[in-house]
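Of the protein chains in this complex, one is absent; all others appear in place.
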Amino acid sequence: MMVLQIIAFTLIAMAASFVLLRLVFGPTTEDRIVSADALALIATVVLLCLSMFFESSLYLDIALVYSVLSFVGIVALAKVIESKVSSAEKEDKKS
Amino acid sequence: MMSIEVTIENILYFGAISLSLIGLFGMMMLQNVFRILLSLVLLEAGANLLLVLSGVRIGGVAPIITEGMSAGVVMNDPVPQALVLTAIVIGVGIQALALALIFRVKRNYGTLDLRKIREKLEKDIAVSNEVSAPGSYQAPEKLTESTGANQ
Amino acid sequence: MIWVVALIVCIMLVAAVMVLFVPNMIAAVVATSVVSLALTAIFAIVKAPDVAMTEAAIGAGLGSLILALGLKRLGFNQTGGSQGEEND
Partner (left out) sequence: MTKYTSLLFIAGLSFLLFVIVGYLPIAENPMVAGKAILGSAQQEVGSANIVTSVVLAYRGLDTLGELSILFAAASVVGLLLGKSYSTDSVKTQKSGQAKEYKQFVVLKSLDLLFPMLLVVGMYIIVHGHLTPGGGFQGGVLLAVAFSMRSIVNPGSDKKNHYSITFIEGFAGFSFILIGVLALITDGNFLQPLLGKGEFGSLWSAGTLPLLYLAVGLKVGAELAGLLFELNGEEERV
């Protein structure tokens, strides 16, 4: 069990650090939003792993709620980007 | 000289205090109103984390009674958790209220910079009191320039 | 376990510093939601599942939703980013 825990958390840590690099140094806003989405997925996996290693099913509900609501937050942020694009189109038509 | 061990609790306390201080720094030093709201969110989160950490016990489990639980098991303190549960929900109400106030500020003054807002506010007060615009003790030259240009 | 906690605290602090100093405002809101994400994991690690679920629902979901609506309405999405990168 201990070996499994170490392997799982090492893989998760590697994934999280790569995504974090893209979040901090991402040149465009879209990169950052996609990396936040990926981090939300990784956090869901972390919560599921914690539920496995604590041997308690109470933590599964947190992962459920988190995964559902992170989707909603990312959709709202994507709407901001989309209205940015549409307002750019409008200004192009004006000029 | 106190020696500090690196334990999970110490790392978490360090993170909580640093988060609160980062939020406080943002609230005191930044000039954009929206970013001050984001700093307020950080400060709130740090305070909540500090409060939850005060109820953690070594080897404690979650304060939920499950079926196969033995009698002598140690549980975390439920009272700070209930307090923080309340505080987070109130925090989102405060966040929405602050956002509504920021909308009104943007509609009335057209900017989110705190210095420009203060300048325009002082000018408005002076105009409504029918006196000449006052000189600020912080930047007198700049203020008189801007008011002179408008007259 | 201690390295996991250290990594999560690192992510949280990096995102918190990023909230204050990143020039783009949308990225600042994204970083706020990342702070909430790390807090959710920390609350789950210290065995406070109720608080973790509240933070997941309100901090990560509804908070970023409200802040994104605010961004849209305040016009930080305008082209050129001149308004969004107003000095701070």
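Odds and ends about this structure:
Think of it as A, B and C in the order they're written, each chain with its own count starting at 1.
Here is the rule we use: a contact is a pair of C-beta atoms (placed from the backbone, for glycine too) under 8 Å apart; a residue touches a chain by one contact, two chains touch by 3 or more.
All of these numbers come straight from a predicted model, not from anything done at the bench.
For the omitted chain, the shown partners it touches in the full complex are A, B, C. In the full complex, subunit C contacts the hidden chain through residues 49-50, 52-54, 56-58, 61-62, 65-66, 69-70, 72-75.
Seen across the whole complex, the unshown chain contacts subunit A at 58, 61-62, 64-65, 68-69, 71-72, 75-76, 78-79.
By the touch criterion stated above, the residues of subunit B touching the omitted chain are 2, 4, 9-10, 13, 17, 20-21, 24-25, 28-29, 54-58, 62-67, 75, 77-79, 81-82, 85-86, 88-90, 92-94, 96-97, 99-101, 103-104, 106-107, 110, 138.
Methods note: only the chains that are shown with their structure count from here on.
When the C-beta contacts at A-C and at A-B are tallied, the pair with the greater total is A-C.
If each chain is reduced to the centroid of its CA atoms, subunit A and subunit C end up 11 Å from each other.
If you average the CA atoms of subunit A and of subunit B, the two centres end up 24 Å from each other.
Shared interface positions of subunit C, defined as residues touching 2 or more other chains, are 29, 45, 47, 49, 62-63, 69, 71, 76. Looking at subunit B, residues 61-62, 64 sit in touch with two or more other chains. Residue ranges on subunit A touching subunit C, taken from their complex, read 9, 13, 16-17, 20, 23-24, 26, 29, 32-33, 36, 39-40, 43, 46-47, 50, 54, 58-59, 61-62, 65-66, 68-70, 72-73, 76-77, 79-81, 83-84, 87-88, 91. Of all the residues in subunit C, the ones that touch subunit A in their complex are 3-4, 7, 11, 14-15, 18, 24, 26-27, 29-31, 33-34, 37-38, 40-41, 44-45, 47, 49, 52-53, 56-57, 60-65, 68-69, 71-72, 76-79.
Those residues of subunit A whose C-beta lies close enough to touch subunit B in the complex are 56, 58.
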